[in-house]
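Just below is one structure, and these are the notes that go with it.
The other protein chains are all here in position, but one chain of the complex has been omitted.
Chain naming follows the written order as A, B and C, and within any one chain the residues start at number 1.
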Amino acid sequence: MEKYLFVALFAPIVGSLFSLLFTARKKNVITALVTSGLLLFSFVSSLTLLFAVHDGLVLHVKLMDWISAGSLNLPFGFIVDNVSVIMMVTVTLVSSVVNIYSMGYMAHDKGYNRFFTYISAFVFSMLILVMSDNFVGLFIGWEGVGLCSYLLIGFWYEKESASWAGNEAFIMNRVADLGMLMGLFLIYWQFGTFSYEEVFAHVGSVNVGVVTTIGLLLFIGAMGKSAQFPFHTWLADAMEGPTPVSALIHAATMVTAGVYLVIRASDLFMLVPEVGHIIATLGTFVAVFAASMALVNRDLKRIIAYSTLSQLGYMFVAAGLGAYWIALFHLMTHAFFKSLLFLGAGNIMHAMDDELDIKKMGGLFGAMPYTAILMAVASVALCGVYPFAGFFSKDAILAAAFNGGNFYIWFALFIGAGMTAFYSFRLIMLVFFGDKVYKKLGFHPHETYPFVLWALLPLGILSTVAGFFEKPFEEFVTKVLDKYEFSMAHSTELGLIFLTSGFVILVIVATIYKYAKGGFSKQLETMPLFLLLKNQYYIPKLYEVAIFKPYYALSRFAWKQIDVRIIDFSVDMIAKILYRSGQQSRKMQSGNLSDMLRWMVVGIVILLAIAIFYRPMV
Amino acid sequence: MEHILSIIVFFPLVAVFFGFVISKESIKTFGITVAVVEFLLSIVLWIGFDTSNAGFQFVEYFPLISQFGVSYYLGVDGISLFLVILSTFMTLISLIGLNIKKDIKNLVITILFLEMTLVGVFLSLDMILFYIFWELSLIPMLYIIGAWGSGQRVYAAIKFFLYTFAGSALMLVGILYLGYQYFLATGTWSFSVPDWHLLVLPFNMQLWLFGAFFLAFAVKVPMFPFHTWLPYAHGQAPTIGSVLLAAVMLKMGTYAFIRFSLPLFPDASYYFLYPVATIAIIMVIYAAMVAYAQEDMKQVIAYSSISHMGIIIIGTFAMNAEGLTGAIFLMLSHGIVSGALFMLVGVIYDRRHTKMINEFGGLATVMPRYAAIFGVMMMAAVGLPLTIGFVGEFLSLLGFYRVSWLMTLFAGTGIILGAVYMLVLFKKAFFGKVTKDENAELKDLDKREFTALIPLVALVVILGVYPKPILSTIDMSVKKMINLMEKKALLPSTKEFLIRVNHTGGKK
Amino acid sequence: MITLTHYLVLSGILFSLGIVGVLRRKNLLMLFFSTEILLNAVNVGFAAVSKYYGDLSGQIFSFFIIAIAASEVAVGLGLLVLWYKRSGTIDLDSLQMMKG
Partner (left out) sequence: MLGHISVTISSLNIALLAPMAIISFGALAIICIDLFSKNLNKSFYVMLSLLFILLDFTTLIGLHGSSRGFFNVMLVDGISVLSQGIILITSALFIVLALSNKPFMEFKKAEYYALFLFMLVGFQFMVATDNLILIFLGLETASLSLYTLIAMHNRNKAFEAAIKYFTMGALAAGFFAMASLIFYALTGSVELSVISKVLEARNYAPGVAILAGVVFMLTALAFKLSVVPTHTWTPDVYEGSSAPLAGYMSVVPKIAGLVVAIRFFDIFLHADIVWVQNVLIFLAIITMFLANITALVQEDVKRMLAFSSIAHAGFVLTALMIGNTQANSAIFLYWILFMFTNMGAFTMLWMARHRKNLWDSRYQHPFTKFSGLVKVSPMMATIMGIFMFTLAGMPPFSVFWGKLYLISAVVDSGHVWLAVIMVINSAIAVYYYMKLIVYMFLKDPITEDGNIYVANSSTPIKVVVGIALVFTITASIFVEPILGIVTQLMKSSGL
């Protein structure tokens, strides 16, 4: 089976390198075709592995030694087990779809070939991330996807805002990565190895304090990647990148890496429930916090981005509460409908010449019905309406929260679900229904290429039916992850489900009704609360004022004042002093003979004086 | 393989003498040929190197002044082997990349002379011999900066020369004192390092001697606050000068720390561990900040190398195999990366005759290949995994974590701040629209520049993916050295420390 | 009764006189005279001491000193004359071409 593993892993990088050859040349469809082909190839082999694993196989491959120093010996090792294979399938599936979709979306972009190089490179790094069998391997992928996201966010590098967003993403992730690195160091010095197997084998025997520290440090890394508060700002700005990128990286795969890390290290996190609790709490906070920002935003992509954030929050809640399989399940389903949502948004942007303001759209249903339907499906799935995928995963999370006795978490998530329903259908209504604002603005929207729509179809189907795989999924992954026992009565569970669904549907209906009636009144937008949300709680501004600017000022100070004025100056001072004293001592050389003679006599007199007054003979 | 070390050291010198008679037109070719041969020789050395023997190999010894114990003593081990190869390699690359027309003959000759001194420094096992090469290496660099530099070149050259010379003045006293101690201990004079390694010095004496050596090395590295000569030197030096300065000459200091300070004065090294580490952390953070504030591309990279040298120091003073091996590997990687970056700046400087960042913008559109290579080097500089930059940085920090997690955290900020100034530089210079129309029709890399840069890119990737052969060789000698330190350590605290940092597992 | 001490004191006084002369005089000729005084002061001392010890080497020394003094004068006057020819003065402040 190794060959499937290697195909799955290396097909993307081959595609990437292939199209790399064309980057400097002008658009060439071959790159797109080759990369798509290879990605599909990778997807197929991942699928094969999925079935193989289902038949109870676990692949563990050591490729070659990488780093070895001191007692550290670090190979390139890959593992395909029930968890990683799920990720592989999800990643390769979504990426294949996105790749094909991009053939249409990027058709007229001059960075065409470059784009596909980056995408395939990203998939490769992502696969390393999920498949590696040790923490450092994961870190390689971790940084790799970071690089690709940097490159893809800043894909249109001529846009100032794009390159800025790219830097922001990379640097913020770096901050979190430092935390993760520290975690890795601690792991090494505790266990003398990085491999999951050995670490988890001995993790029980280490004192809890250390494990807690490790857990927290790793989670800091996860926060960065998954854009949890306070690292969340980069994700919204990351929407500067092309929409397929947002779909693939900033919705379906990369941002979920943090969740994956927690799931991967579940054996470790299980031992320290309080860390899990912190994770869950933060997740809850983000779930609501992000959703609230989505409520008022007018930017098509940012709304979806915030909803991604909040969904990541949900996943962290699940992972934090120890319901790892649920987290993974929601991760997968979310990958499907969220990428679908984004890609749909991509179609709209295409139709609207990259217009993002949803207030300038409306009534697009007529122009692009299929996209509308797909997005509607995705939204329903997102809101968690039966029978769509979201319903199963999200309700499981809520149930888990309730089951754990963390009612405030449950309640928060409950509210969050309501918010989700609101902003999703606010978006749907404003974009597809109501009066056609775009006409006035002179847009001529049109449905996109059919093959693109076909490409979206599998996602649509999956967002619809994926939920019914809940049971098989559970027993599949719980072969590796530990089971999560629902202790509460089945009736309460049902009650909760009905409560939530009822609430969600209620909100949806209300939203549709309200916006069909023409939406909220203007003066609402002057409320302080509204402004607070609109300005994302002023956090980006805060960072601007409290971190970026002061750092630059400090740097200037360090250079101009400390380096030049103090250190270098004092160095030159020494030289100057010597030179000056030279000019002084040179006066002794008056050239006048009697002065010279005087010096001689002075010398002898002084020596005689010394001889008389200071005389240590022996 | 007899006398291969002598051959490696003195081949360029002989070439220098021949160089005097060669005409201007063909001198560069001559230089490159010599450099190639020299490089091949060093590769032969590597091939012939017995990777199972941690001790010094190809040793050559004959007394120079027998009654005073000065001898001609060469030898190579895992620690120095790759630094030698680095020197020969970077010399070759920089010569290929060279495109100065003015007084080309003198320049090439000087470069070859410099190569001799650099290789000599890494190969000599006799302290006096080492000192000779150490000082001798200043002369060619003085000439290169002063004669082919830009702006206030003379000031920069003199500053560089005097600063480093004055710095190593104390070291001379230290050397002679150690020699005398050896004389007192054994009744015979000797300045050879292996002999000295057997010498166990009282603690106080170690402290003083460590100080005496420290100043010389610190100035060379350069460590805060003795670093101010570096920006001037880099700012004014011609590309080739900066390349060799950053790629190889700075490494002399850190190499000396590993070769002399640690094994000769283990207790003192432990005693000064935290002060030194603090300085190193200041280097990392402070230099990174200053780099971020720079307006001149070259200065950014100059300060960035100070920052990276800080990490190397950190790794060195971790005093465990992980850290030391990492530090040495980081020397190699930084040599390659910083060298490449300086060459890249040189490329743009040749075209526009300015290095000011705000003069540029949108270069990615005009010179995509250039941008791509710059990007790769940048990623290596910020230590992205699977590039050469990651391995050393990771190991150094990993090693030091055992000493102090807090300090490692501070030193670790280097990976953030490094990303900051590098990405900002890249964004300002390469992204955005082409604003200045001088930049509009800059031509992309030409063949010469490609031939110089491609090998570096290749190395960055290859060694990033498969550093093991190099690491294991280094590691072997490093372990040997650590054992030596453990044996020599006087104070139980030092011993205990060395044992602790060299073993994994929870606190006992 | 005049003892050795008297001689030595005399020689000392003479010597100091010589030194003072060397310091004060601006005229080269006078300067040379002063140096002569220095040497002769020493001579007196030598003669006295050698008499005191009844040892000849002191007197031999003084003889040599006399000889050397003579040759010094010869050379010195030669230089002086040359200088006078050139500059028309023997004031030693005229010797200020070189300084610094």
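Here, contacts are C-beta pairs under 8 Å (C-beta built on N, C-alpha and C of every residue); 3 or more make two chains touch, one makes a residue touch a chain.
Everything numeric here is computed off the predicted structure, so don't read it as measured data.
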item	value
Chains shown that the absent chain touches, full complex	A, B, C
Selected residue (touches chain absent from view) among B:59, B:147, B:282 or B:409	B:147
Among B:59, B:104, B:166 or B:409, residue touching the chain not depicted	B:166
Residues of subunit B in contact with the chain not shown	63-68, 103, 106, 128, 131-132, 135-136, 139, 142-143, 146-147, 153-154, 157-158, 161-162, 165-166, 169-170, 172-173, 176-177, 179-180, 183
Where the unshown chain meets subunit C, residue by residue	8, 11, 15, 18, 22, 28, 31-32, 35, 38-39, 41-42, 45-46, 49-50, 53-58, 60-61, 64-65, 68, 71-72, 75-76, 78-80, 82-83, 86-87, 92, 95, 97-100
Positions on subunit A where the hidden chain makes contact	575, 578-579, 581-583, 585-586, 588-589, 591, 593, 595-597, 599-604, 607-608, 610-612, 614-618
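Just so it is clear, only the chains that are shown with their structure count from here on.
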item	value
Centroid-based (C-alpha) most distant chain relative to subunit B	C
Geometric centre distance via CA averages, subunit B-subunit A, whole Å	36
Rounded Å distance between subunit A and subunit C, as computed from the means of their C-alpha atoms	98
Residues of subunit B touching at least two other chains	none
Contacts with 2+ other chains: residues of subunit A	none
Complex contacts: residues of subunit A adjacent to subunit C	586, 589-594, 597-598, 601
Subunit C residues touching subunit A - in the complex, by the definition given at the top	19, 22-23, 25-26, 31, 92-93, 95-100
Subunit B residues touching subunit A - in the complex, by the definition given at the top	159, 162-163, 225, 227-229, 231, 286, 289-290, 292-294, 320-322, 325-326, 362, 364-365, 368-369, 372, 379, 382, 384-386, 390-391, 394-395, 397-399, 401-402, 405, 408-409, 412-413, 415-416, 419-420, 423-424, 427, 430-433, 465-468, 471-472, 474-475, 479, 502-506
